[in-house]
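These notes concern the structure reproduced below.
Every protein chain but one is kept in place in this view of the complex.
Now for subunit A:
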Amino acid sequence: MGDLFTFEKPLGLRDTVPHIYEMKAHIESCIVEEMKRWGYRLIETPTIEYYDTIGAASALPDEKLLKLLDYEGRSLVLRPEMTAPIARMAATRLLKENQPLRLAYSSYVYRAQHKSEGTPAEFKQIGVECIADNTVSADGEMIALLIATLEKTALNTFQISIGNIQFVRVLFLQILEDEEQTQTLTTFLYTKNDVGYREYIKTLSLSSKNEQRLLDFLKLRGHEEVLEKASALLEEGEGKKVVRQMKKLWQVMMDYGVEKRIKLDFTLVSQMNYYSGVLFEVYSDQVGFPIGNGGRYDYLFNQFGKNTGATGFALRLDLLVEAIGYLNSNKPRLCILFSEDRRKEAYHMSKEKRAQGLHVVLQDIKGVTHLDTYKDQYEETILLIGDAERTNT
């Protein structure tokens, strides 16, 4: 391996310069403040966790985890997502008698990148978890809150697609022989391979009616009308309950007046395999990847010794910034340039202005080589130089 340049950083990690930082911080605060207004409380968890606990619970493929060793040789991971650590924390410290618990976070997560040089390996996720509330209202709250937070940012157009992984399971198990076939067919869904899906069905020697049911499943995308079609694909029994839940969810969306932002898509599945019911993704046409996703995960808590359900979502701040584009950054408003003999006066003036809440830069004029370009950075400059009265520019 060649020598590193002194300015090199590990693959996929980035510096953030002030104007980008300010954009990110602004968008972040819009979202976090809205979450707080909905009664969610912020928490933090460790950046580094054990591979055997959080690594195993996280549901991301192993090659996506960034691993380290501790001094005893145990495997560690940089947390790849926040849901599993929060489930651990809630299960061990916060959950009392399974009362609903609303938590929020804004934290960096880490994913190993293999394919393209420089794809972010570290990015901020902002999200919420609503724990121990198994109602459809809680599912509805996730989507309504997701919409409310995005509306607080400058993102104008976005759409949410909602699916239900349990519907997929129930339908496939009604039609297919066994768990193995169900797994195989589901894999075609999450690898987004419709061609493979259709070819696989043909190899299964199904009745033509059942083959058609599986083909029609791929078309379960749209608005309210999809619910009836979904119901018609299922046999009587437990499955219908799933569709009834989705109908209720749609009703909640109508009650909240957010149905225009939403499409139903029963073909939506996730690589995060802890999802157990409703799941959703949010899209903006400015970015080619989903800017956020979420859903219900009712079995993750079993791994931490609790029997309770939860639902949540996470937004990717880096993609959100990309989708929103440039915002006017709020550069420091005021600069006081002083000469040595008026330093004391300048200091007291800055103190006064800072007390008024202004961002004030105090700069000795001897330290500046190009006065005009330096002044351009500020909305206002005050010169306190020599004997002259103070001059505004």
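Operating definition for what follows: a residue touches a chain if its C-beta (ideal position, glycine included) is under 8 Å from a C-beta of that chain, and two chains touch if they have at least 3 such contacts; residues count from 1.
One rule holds for everything that comes next: contacts and distances are computed from a predicted model.
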| item | value |
| --- | --- |
| Undepicted complex member, UniProt protein name, chosen from "ATP phosphoribosyltransferase", "Roadblock/LAMTOR2 domain-containing protein", "ABC transporter ATP-binding protein" or "Response regulator" | "ATP phosphoribosyltransferase" |
| Selected from A:P10, A:G39, A:G237 or A:G288 as touching the chain missing from the view | A:G288 |
| Contact residue for the chain not shown (choose from A:K248, A:K263 or A:K353) | A:K263 |
| Candidates A:K64, A:R169, A:R221 or A:K353 - the one touching the absent chain | A:R221 |
| Residue among A:S29, A:S75, A:Q99 or A:N193 that touches the chain left out of view | A:N193 |
| Positions on subunit A where the hidden chain makes contact | 115, 159, 161, 192-196, 221-222, 263, 265, 281, 283-285, 287-290 |
